[in-house]
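Let me begin by presenting the structure, written as structure tokens, before commenting on it.
What follows is an incomplete set of chains from the complex, kept in their original frame.
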Amino acid sequence: MIDKSKIDEIVSSYKKPAIATICSHSSLQIFHGARQEGIKSIGICLKGKERMYDAFPLAKPDEFIFVNSYSDLPASELVARNAIIVPHGSFVEYMGEKLDDFPVPVLGNRHSLMWERSREKMFDWIYKAGLRTPKVFLDPRQIDRPVIVKFPGAKGGAGYIVVNSYEEYREKVGERKAMVQEFMTGVRAYPHYFYTPLGKKGYPASNGSLELLGVDRRIESNADEIGRALHSGAHVPMGFTVVANEPMVLRESLLPEYLDIGKRVAEAADKLFGGIPGPFCVETIISDKMEVFTFEISARIVAGTNIFGNGSPYSVYTDGNPLSMGRRIAMEINRAAKAKKLDEIVY
Amino acid sequence: MIDKSKIDEIVSSYKKPAIATICSHSSLQIFHGARQEGIKSIGICLKGKERMYDAFPLAKPDEFIFVNSYSDLPASELVARNAIIVPHGSFVEYMGEKLDDFPVPVLGNRHSLMWERSREKMFDWIYKAGLRTPKVFLDPRQIDRPVIVKFPGAKGGAGYIVVNSYEEYREKVGERKAMVQEFMTGVRAYPHYFYTPLGKKGYPASNGSLELLGVDRRIESNADEIGRALHSGAHVPMGFTVVANEPMVLRESLLPEYLDIGKRVAEAADKLFGGIPGPFCVETIISDKMEVFTFEISARIVAGTNIFGNGSPYSVYTDGNPLSMGRRIAMEINRAAKAKKLDEIVY
């Protein structure tokens, strides 16, 4: 992995940082937030894909860099433009392991994205944070209940399947490498955290503070309308492809636990790989006994924040202005630049 | 159908256009938007129904015209008050074929409402636009999977039924005229488009431009809680009556396709019947393979926009102010009036 000192050297040379990201996932919100805070935005874009922004003029990046492939980004051009990359789900997916040596400053800590990428490491992180989880079946022969099988690189939930027994597992999964997790029934909730090492004004966590800017529920095709199929008599497999998001608020008595979950994840990140500045999400499911189970961590902005481009029911208590996660990111870059602490929030 | 030149003559005589609609469907938003843009609003109202607006003072129309029946509207009085009708689902339903000769300017193109009214024409339109659709069964004897049966005039989804075979079709539908469509499982999404022929500032489409102001999901009784019935052991038929709407955002990587769908629908409308200025919706379902299927078109404002009376997660990128579809309509009328181009947005 590229040396942190190398990234620090690059970012210390920046006159005025710009915000760059790949034109997908949560880019509208990221560019819009940059504009709201007066930061130049750069869209890394496949030719032709820039047309989408014509429909959303306030979220159109100030500049485009056109590429032939999202896995081959022009590092020197980005550095020349003083770019800090805001990594999102599509960025992480397209870059894969190339991210490790990518010589451009990335908001947050690229270690955390590596930990997100590996299911084994992610579970180490979750366990280190001391969070309750659905049961993981390391040996598929021990499957004794419905389990969800997740394949590596299956992004956005596409390709996940549910099986009920080892026999079904052998038939449908075979020898493929996969993670096998208890299939829990409850209500899924996706809290949007922001951790800042720059101040201690919010909820105390690690050496800085934590914010909870919103909560969404992912809408998965076809799992979220599977009751219709069951009633109709259609025999269709259940799919978990995330196609949309909807807003929700948690029962207020759950908020202390959710703040504690965010704090534990941030503090475990500190110990495991040096911290997680910036946005992250902890994927959870709430049982009918109000127990919260964590089944994944996303170590960067999640697409569920897109529903709150004009602020969320929680961000209204954080700041008087409409505050999206995209804007919070831009605020953080401005604050760090002003305090000459950009090195504390990038790698 | 009344001559376009007759409508143009009427609208050209207007000193200052007013916005009128029937007091139902999305009227709160339409009247509120008119007020925001300084346009007089007129509620066409059954006696007694005006009391609802006492609860929503900013959405109360400036004037009421009381009628005994929504299918018998006072055209000359409306014209005397310089009214442009904003057609919505209830207006279309109540007016039926009377709309064709109704001598009052209607926002948009009344041809499009005629095309919406006929399922055959609507499918011609969808096919002309080159959109992916669920399979349509012209001959019910070919039913080989769960299908949804839609009767003419069944508005808001009421009365739709699901059958699994020709036998069940014969028993439950008999000789009634109906449209038979594959019953797909996925996630439904209802994008709210606005097409303007007045400028080219948004997403290019036809001779003007397209905006995407929001996306909702319709909540259907009892289909959206049918899983509860199945689990409880209750044997109840599945119903599709739209009773409410909830907000959602699409996965950002789906937006280019949704913009393209809107563009194709607008351009097919151009060719088929002279265009579709103003708001419209394309009813879609997204499969777990992220394929988008179109099953209907609404050629006017849809009730799902009601959730965004204070702006949507998308409209925040379009305009700095809270922008509802009702307000967008009022802005369009103001712009057209100023440019003496009202004839380009009414018929």
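The first chain written gets the first letter, and so on, giving A and B; residue counts start at 1 in each chain.
By our rule, a residue touches a chain if its C-beta (ideal position, glycine included) is under 8 Å from a C-beta of that chain, and two chains touch if they have at least 3 such contacts.
Computed from a prediction, not measured in an experiment: that's the story for all the values here.
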Given 2 visible subunits, total identical subunits the whole complex contains: 3
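Going forward, only the chains that are shown with their structure count from here on.
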Rotation in the CA alignment of chain A with chain B, degrees, nearest 5: 120
Chain centre separation in whole Å, for chain B relative to chain A (CA means): 35
Chain A-touching residues of chain B, taken from the complex the two chains share: 145-146, 162, 164, 183, 185-189, 201-204, 209-212, 215, 217, 223, 225-227, 229-230, 238, 246-256, 259, 286-290, 311, 313-314, 316-320, 322
Interfacial residue positions of chain A with respect to chain B in the complex: 24-28, 32, 49, 51-52, 54-59, 90, 156, 158, 219-222, 224-234, 236, 239-247, 303, 306-310, 322
